[in-house]
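One structure follows; several queries about it will come next.
In this view, the complex is presented without one of its protein chains, the others remaining in place.
Chain nomenclature is as follows: A and B, assigned in order of appearance, with residue numbering initiated at 1 for each chain independently.
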Amino acid sequence: MTKVSMTVNGRAVSGEVEGRTLLSAFLREGLGLTGTHVGCDTSQCGACVVHVDGKAIKSCTVFAMDVAGAEVRTIEGMANADGSLGTIQQAFQDHHGLQCGFCTPGMVMSAAALLAENPKPSEADVRHYLDGNICRCTGYHNIVKAVLAASGQDVSAVAAE
Amino acid sequence: MPKDHGIGASSKRREDIRFLTGRGVYTDDMNLHGQTYAVFVRSQVAHGRIKSINTSNAASMPGVLAVFTGEDFKDVGGNPAGWLINSRDGTPMREPKRPVLAHGKVRHVGDAYAAVVAESYAEAKDAAEQLAADSDIEELPAIIDMAAAVANASNRVHDEIPDNLCYDWGWIEDNRAAVDAAIKAAPHVTVLELVNNRLVPNAMEPRASIGEYFPGTGDYKLTTTSQNPHLTRLLVAAFVLGIPENKLTVVAPDVGGGFGSKIYHYGEEAVVLAAAKKLARPVRWTAERSESFLSDAHGRDHVTKIELACEKDGTFIAFRTETMANVGAYLSNFATVTPTFLHGTLMAGPYKVPNVYVNVKTVFTNTAPVDAYRGAGRPEATYSLERVIDKMCRELGLDPFEVRRKNFITTDMFPYTTPVGLAYDTGNYHATLDKAIEIGNVAGFEARRAASAKRGKLRGMGLSTWIEACGIAPSHLVGVLGARVGLYDAATVRVNATGNISVMTGAHSHGQGHETVFAQIVAEKLGVPEASVEIVHGDTSKIPFGMGSYGSRSLAVCGVAVTKAIDKIVAKGKKIAAHMLEAAEEDITFENGSFSVAGTDKAKTFGEIAFSAYVPHNYPLETLEPGLEETAFYDPANFTYPAGAYICEVEVDAETGKVDVVAFHCADDFGNIMNPMVVEGQVHGGVGQGIGQALCENTTYDDTGQLLTGSYMDYAMPRAGDVPFYNVDYSCQTPCTHNPLGVKGCGEAGAIGSPPAVVNAVIDALHRGGHTHVKHIDMPVSPSRVWQAIHG
Partner (left out) sequence: MHNFDFVKPASIADAVKALSSDGAQALSGGQTLLPTMKQRLAAPAVLVSLTGIAEMKGVCRGDGGLHVGAATTHATVAKEAAAHYPALAALAGGIGDPAVRNRGTIGGSIANNDPAACYPAGVLGSGATVVTSKRKIAADDFFQGLFSTALDEGEIVTEVRFPIPEKAAYVKFQQPASRFALTGVFVAKFGTGVRVAVTGAGQGGVFRWTEAEAALSRSFAPGAVDGLSLSGDDMISDLHGSAAYRANLVKVLTGRAVAAAG
């Protein structure tokens, strides 16, 4: 076991890990941050997306030791300082962008990364950016709508064409 | 002005707060003191005889606490089939034992035949790998193709079943001769052979279970990813392990989607319980996604020949269906009813067709078990019907909209009994079709087609008019049809002393939003704020009883149980109010949260009545018990019959075969609507699944029974970029006539109605593009299949 240290949601943390300990496992089992979910073993479903040094990555496909010293942000770090829902989280609730909630942390983290890169994305931009986040409940309609709304765009006219 | 509260309001979901902040608690999120880890050893061959399993090496590896094989469970019960189906000749279905762990033979890739429990997951995994290496399994020829399975009597999935046939079912057998004669005499018969592709459910949360045993009391606890904890308790306790039900608590906490796959009891649940008892420590297991692919109950997998007999003007005369349904290697709990009563009884659609006959042969193969999945039988029925109708329209040069109109059951015909035994209570199929045509701007299609053509794309439009039977369902009826369970539901409404309310429901929410919507109903009925109502579900130690959530039944069955319990609360409240207000009980009215004496200004608030019930100082104790808590069980009188019309538009790239769904319009009749936002979300999800089934999802086993699509690298899940925004309308409402909420259910509609609309649109695009030789393409209508069809 080796000691690994990083900053998670603004807090300095450390823990003992093996070489094979994935970042997702370190977060979930080591730190008790179970909001980050694991939904596949081929790096595709995106339920485990977190930010490392500001960039969205799949925490199930990164070793904890490979991101030692990094700034990590998880779904638990997305609310406002007073505990209220952040802008993206609020948009997901307002527009029913989640059902079972399992893919939701990854969706929110990917959406946050998108809006950081592209503050006013088009519908196509949103759909393309969420290519690595699978949802089985929503058919994506309200997720895309929520992300557009979170970017401050008017979604009242969203329909098929 | 839309309502902002109670029934009909788009109340925001309260459960979202925890899900959006990472504070949901799913089974794998739990950490228990002293917990241990189970890993299952799964067959790598589709069919094999277990010659020996040497457990000693694995058992002596670091951290290993226990090793189990099928031998350890050979004397406990099998995981039972929940529905008895009889063959046409009256003989009962073949029902092989489904053991906790495979014993004697392994019957599909992924069939668990041993388990290792260790101090850590890694140690358990290492030992499982060793155990696999120390297992001598003689590979036998795999039985994969259904037709071959039935034809080849020498090769058997279950040694005692000579032809691999579970049953040969006819519905309705008395219709058979008349249908045969009608088809023989008909002016036109359209024949279509099609495959309803096998789907892997892929709830995003993999299955997980934690077993606990408390030696001090002899109690067990199972925390598991279930859509129906009481049913799981019944199965694992009474049928499999022989634990008294009152010594087992089953908890289904936050569950990350189910879609049918988490209705069923699976062997892993029995193993973690047995292991927990043996070790007196918690034993946990979480599936890896690759295990989910191999071991979750799959869906669909029908091969069907359907014949439609009609007049030259498209008036239907009869439908005849011959289906082979793949049940996989074992009977999962509802595997036998899905291709029969959930499929055959829907084969009249929303049409006044005089006669229908359905034959289903259900076949064992060396593949994962197949059971009810997201629509369950009804998508299969709808797909067959709506595809063959579309084909008939092309053959006879008829307008698909007009043909539907001509054949719809009309509003003056309800209640309407179909030739396949259902009694539709209400509906207005013309209205939903007209609405779909309106919101889909069908009149503007030609201009859109021309615009697509300018971009080099072939545009097509497809229609599907669907009906389903859901709100499953009346116990007296399903009992006659072979169900081994009742299908009522239950709820307890507990008004606490200070007036806030806890509602314990048998329905389980794994994404549907019950915690919000049931609270809206209670708030409306009792005139209290939604925030004062708490919904409790998913714990057999807290809820009265329940049959769980599937078959779009939560609202239509459990929701009604909630209202029945509320009726009892109000009735008792009136008695208390009559005493407190010194009036006759029959003079008390209840409105907007207030009990008042008719014609006076004398009134007591709901809160005052609740307080009095718990502090009964001025209370009719001689005639009335204190407390304010009521339970109701509700067993519906009939199924509910949601229906609708879906229009899909696609663009096809003829050079590559790629299909893009560019518009999707839904006009549904769900009866009364409790929360429009949630209803829309349910339809969106179903349509997304339907597009996935139609265009990309495929489950492929090779001839040796290896699953070629065993991960997201090869099983194509629809992504955000594969679907459009959906246009959903539910303004056509014919309330259900037999439940007091007038609700019908909306959870499966999208998945039922959408696949044929998509495929019909693809065929339409190809025909408009001149490729008129293409009569049908099997799902998934993948780029390569479209290209092959064009050039074939």
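By our rule, contacts are C-beta pairs under 8 Å (C-beta built on N, C-alpha and C of every residue); 3 or more make two chains touch, one makes a residue touch a chain.
Nothing here was measured: the structure is a model prediction, and the numbers come from that model.
*Asks:* Taking the entire complex into account, which one of A:57, A:75, A:115 or A:135 touches the absent chain?
*Replies:* A:57
*Asks:* Among A:49, A:75 or A:115, which one touches the chain that has been omitted from the display?
*Replies:* Among A:49, A:75 or A:115, only A:49 touches the chain that is not shown.
*Asks:* For review purposes, identify every residue of chain A that touches the missing chain, sorted by number.
*Replies:* Spelled out for chain A, the touching residues are 2, 18-20, 22, 41-44, 46, 49, 52, 55-58, 60-63, 65-66, 68, 110, 113-114, 129, 131-133.
*Asks:* Even though one chain is hidden, which residues of chain B still touch it in the full complex?
*Replies:* 122, 126, 129, 288, 290, 655-658, 696, 698, 700, 708-709, 712-717, 722, 782-784, 787-788
Throughout what follows, only the chains that are shown with their structure count from here on.
*Asks:* Could you please specify the touching residues of chain B with respect to chain A in the complex?
*Replies:* Residue positions touching the partner: 12-13, 15-26, 28-29, 31, 122, 202-206, 254-257, 259, 288-290, 448, 510-513, 662-665, 677-678, 680-681, 684-689, 691, 711-713, 717-721, 723-727, 750.
*Asks:* Quick check: in the complex, which residue numbers of chain A touch chain B?
*Replies:* Contacts found on chain A: 18, 20, 28-29, 32-42, 44-45, 47, 74-76, 78-79, 85, 89, 92-94, 96, 98-105, 108, 123-124, 126-128, 130-131, 133-145, 158-161.
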